[in-house]
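With one protein chain held back, the other chains of the complex are shown just where they sit.
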Amino acid sequence: MKKNKTARGYFLNTAVIVLLFTAFQILTAAKGSQGAFKLVLVPSIWQCCYLMVLAASLNLVLGFMGQLSLGHCGFMAIGAYTAALLSLACERAEWFDGKNDPRFLAVLIISVLAAGLLAALFSLLVGIPALRLKGDYLAIITLGFGMIIINIINNLPFCGQDGLALGSAGASLYKNGLGFGSKAKVQFLWFALAVTILSLTLLFMFVRSKYGRAIKAIRDDEIAASASGINTSKYKVLTFAYSAFFAGIAGALYACTNATLSTSSFAFTNGGILNSTFVVVMVVLGGMGSLTGSAVAAVIMFLVNYEIKNGQWVSLLPASLSGIFEYPMLVYALVLIIVILFRPKGIFGTYEFSLQNLIPDIRNAIKRHRAAKAEKEEAKANA
Amino acid sequence: MNTFFQTLIVGLRLGSIYALVALGYTMVYGIIRLINFAHGDFIMVGGYTMIFVIPVVLRLGLPAWAAVLAAIVVCALVGMGTELVAYRPVRKKGTNMTALITAIAMSLFLENLAQAIPAIGPNPKVASQIFKAGGIHIGTVTMEYTTIITLVISAVVMIVLFTFTQKTRLGRAMRCVSEDKAAATLMGINVNSTILLTFGIGSGLAAVAALMYMAQYPKVYTTMGALLGLKAFVSAVLGGIGIIPGAVLGGIVIGLVESFTTAYISSSMADTFVFLILIIVLILKPAGIMGKNIGEKV
Amino acid sequence: MKTSRFFSILLVLCMVFCIAAAGGSAFAADDQIIIGLISPNTGALAAYGTGIVTGADLAVEEINAAGGILGRQVQLIKTDDQSDPTECLNAFNSLVAKGVGLIIGSATSGCTSAITDAANEEEVCILSPTATADSITTEDDFIFRACYADSFQGAIAAAYAKQAGFDKVGVVYCAADVYSKGLFDSFSKACAEYGIELAAEQSSASLDVQDYTNQFTAMVNAGVEFVYAPYYYDVIGPYVVPQARAAGYSGIIMGADGYDTTPDYVVAGADLTAFNDVYWTNHYDPSDTSEKVSSFVQAYEAKYGSIPSAFGATGYDCVYMYKQAIEAAGSEDSVAVRDALADRSAVYECVTGTFSLDESGTPLKGAAIISFQSDGSTVTSKLVDVVTQLP
Partner (left out) sequence: MPEQKMPVLETRKLGISFGGLKAVSDFNIKIFPGELVGLIGPNGAGKTSVFNLLTGVYPPTEGTVILDGKPLNGKKTYQFVEAGVARTFQNIRLFKQMSVIENVKAACTKDIEYGLFAATFRTPKFWKAEKAVTEKAMRLLEICGLADVSELPAASLPYGRQRKLEIARALATDMKILLLDEPAAGMNPTETAELLACIQTIREQFGIAILLIEHDMSLVMNICERIQVIDYGQTIASGTPSEIAANKRVIAAYLGE
């Protein structure tokens, strides 16, 4: 019976994904050239895609394994630069000609995979020494590692500020590499969605296997985990690399959305949404230990960030309120503090959104709500 | 040879600042085992306080450094406020991880709050000269008085803090709290007020560090604490976190590494070497240069 | 459990709200000419954004008071890019989705380069006030600017060194900053052309570096008397110049437009004679007594209470350049305006000089070479020369 349920879950998820995917394709075909769809919605989906993958991959380390890594954007930077440079090199070697060339798809896939692999490789370099250390030390080493990566990329002659030269005269990613302009973003939207769904699925598979159990055990009690025969360092390093792989993939998706790359976007002191600490905010907001929570939180953070800067409703607010929104980072910091203070488990806690359990969950929630209401009324009546 | 001495002096100059900041980090970490990410931002708070107070102080005919008194008060209040509003409630119900994330949030909050205050804004500000220029000449290089004062202050603060934690009643209370909060409560120590006091002292130290930082590097801006705090924390870890003399040692080592890398290896890779040194030391000696390795109780 | 549901409801509401808002379109009155403005209003480079926004606001106010463009009022839609390329692209897309065809922005080359391709694809005009990287503008595109390019600015510094008789120079630059690195590249290229030896090359890892003593000790050791140090005002004033002098370097320090407003960022009470022999190139000279400049400076001071920076001046110029181009085109249609801007015979009389645009869309204008003068307690700027042509 249990196995049937699992099989049904797989079937349901696949069906819904395929359905959504088709819907998206139809929508794309119908509205592909329309301004707001092409210029606002599609680029937003692209950005949500890499933020979702990034946040979910960090959740593996932070939420499931209980290790604070503050250098996650370093891995993303590695991925972004790897994918960008590889695609530029392929173009220079004339392996593909424009985005409609079928060979481009091969280059694209290889670039994305290479981005993940290189990020995973670097994560081994930092993880093997660093993961022997406990929480706080790991945080500081990964933070330092993030800075080293930026520092090194800045100093590499072929990828610093020169290699991905600026603007239309330089080797633009839109023209020469895997970067997608507005029209191409619509055309390749399926790719972003596919990579994201696949990444999230693979992260899920990891968590729902012996690896997931092992790292949750490490999170809950490292000594007891090793006393239960779990090779803690092996699982920690492996998980770190698995997570970095997807951070690298997120980086590749990031490179796809941009015409140029700049290391300052990934830097610790950067005030933007790609700051490593902000990925931590997403994970905490969504719930440490809930991959779907991370994905939802990434979308929320993106929307808040986007709306604060480009939305119209901010200007509808009274002046005293909209004043705060001129400083989006201040809003995030406040949100983070409030969430930690009042709901330290984040929005989802460790709950995973699932299609299969959606209806029973809602039914239970309503039942609980009714029961609570009835109890309250009873209490009132008694009083 | 002159280059060597010059590099050494630059290293000491940077190192003495890192040491002073690291003392504040180590102080707080030693008691509540929390990386107070906001400590760097307390320095920013101290810096801006002095920017605004120095003109007043000068008008009163006092030396510019007297402004540090105001900064100490403001920093201590901000530090204790942070503890009361954010850290204490989280410590009560959260884990180490949530406490650390709160610290990051506080750091972001302070940085961005400063930027949102109209009198501060996004533009950097430059302080007036705090100490008279001049120094001891060794050949063609000059060891500035400011550097010497910073080193002396670091040493004095180190000795005072060390004696305070070892010899006085309050200091012993702090150490008790750091060892075992529950046991400390049983011994009649008010854990909350001890931690509050620790934050007061640690944040007050940030103001002193801000003074010495501004005396040598007179620019104040809202994110100044981020990198400075990070390097100072690295110093504290390198020396052995929670160990007061270790912070000073670590700070000076980091300053020297940074300076010598700039002068002799690559001027644009200094940060990389700083963190490489940290990683290497932590691998060889996970508790830092002066730290003792204490296993978890089973 | 209750709070959890509260959060989820909040979340759903928030998403619906956002999507609804994102779908909104142009909101300005039909009879207005809309110009979009993208600048870093928050974040690390907020100071630039503030400069550009104030300058542009002033220009729009003046134009509207004088009857607008083609008899229609002008409205600026301001957006913030936090000096991040992705945010810049988001801002660009949202402006274009609202139907904006003329955009001023962004402040830095890094951000501007993120939107150039997109602007060409969407056929939207970009007029950048201060993106100086050479590759930003090319022929036959929709990208223009109101400032000269790095190659010109760096070469002017090299030419100045040549003219002053230095055959051996040094460079200190920031390896992590596009602006600083770009100027370093063009300066060193020009040096090679003019036969000047680059005897010492030092860099800093980030703009957060506070100590430049070692870098200048290396300059002293190399025996150079002319150092090109393309940094920004807030690094030059408190750090680079005083530390260079303390390290025993007494030669010339030369910089670029980033030195603008340095006198506001020097250490009061310190010996400021260190700032003698510091030269820099700028878009304009605020102390210029010409009618155009002085009336701008006066109006700006009256409105904001401070002397405008080069960002304020170029932001102001951008609006007037669009005004002239729209009037020439007879409409604010982006393709027509592009054609008007691409007309090389058009002459723009601006605060930052009187110029026409070259084939790529970069102004052909001179650079003011300015030196700092100090009596020991204050620092003032003095115009040395205006260079219009490279040797």
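Per-chain numbering from 1; labels A, B and C assigned in written order.
Just so we're on the same page, a residue touches a chain if its C-beta (ideal position, glycine included) is under 8 Å from a C-beta of that chain, and two chains touch if they have at least 3 such contacts.
Computed from a predicted model, the values in this text were never measured in an experiment.
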| query | Which of A:Leu41, A:Ala217 or A:Ile347 touches the chain that is not shown? | reply | A:Ala217
| message | Can you say which of A:Gly248, A:Gly289 or A:Gly346 touches the chain missing from this structure? | response | A:Gly289
| said: Give me the chain A residues in contact with the hidden chain, please. | reply: 3, 202, 205-206, 209-211, 213-214, 216-217, 219-221, 223-232, 238, 242, 289, 350
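Assume only the chains that are shown with their structure count from here on.
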| request: For this assembly, give the contact graph shape among line, ring, star, complete and other. | output: complete
| Which of the two pairs, B-C or A-B, is linked by more C-beta contacts? | A-B
| message | What's the distance between the Cα centroids of chain A and chain B, rounded to whole Å? | response | 34
| query | What positions in chain C touch 2 or more of the other chains? | reply | 42-44, 175-176, 205-206, 208
| message | Can you pull out the residues of chain A that are in contact with at least two other chains? | response | 151, 154-155, 269, 271, 326-327, 329
| remark: In the complex, chain C touches chain B at residues 42-44, 46-47, 50, 175-176, 202-206, 208-211, 213-215, 217-218, 221, 234, 237-239, 246-248, 264-271
| request: Enumerate the contact residues on chain A facing chain B in the complex. | output: 62, 66, 68, 70, 126, 129-130, 132-133, 135-137, 139-141, 143-145, 147-148, 151-152, 154-155, 223, 268-269, 271, 277, 280-281, 284, 288, 324, 326-327, 329-330, 332-334, 336-337, 340-341, 344
| request: Would you pull the chain A residues touching chain C in the complex into a rising list? | output: 35-36, 39-41, 43-44, 47, 150-151, 154-155, 160-162, 165-170, 172, 174-175, 179, 181-183, 254, 257-265, 269-274, 296, 299-300, 303-304, 306-307, 309-313, 326-329, 342-343, 347-349, 351, 365, 368-369, 372
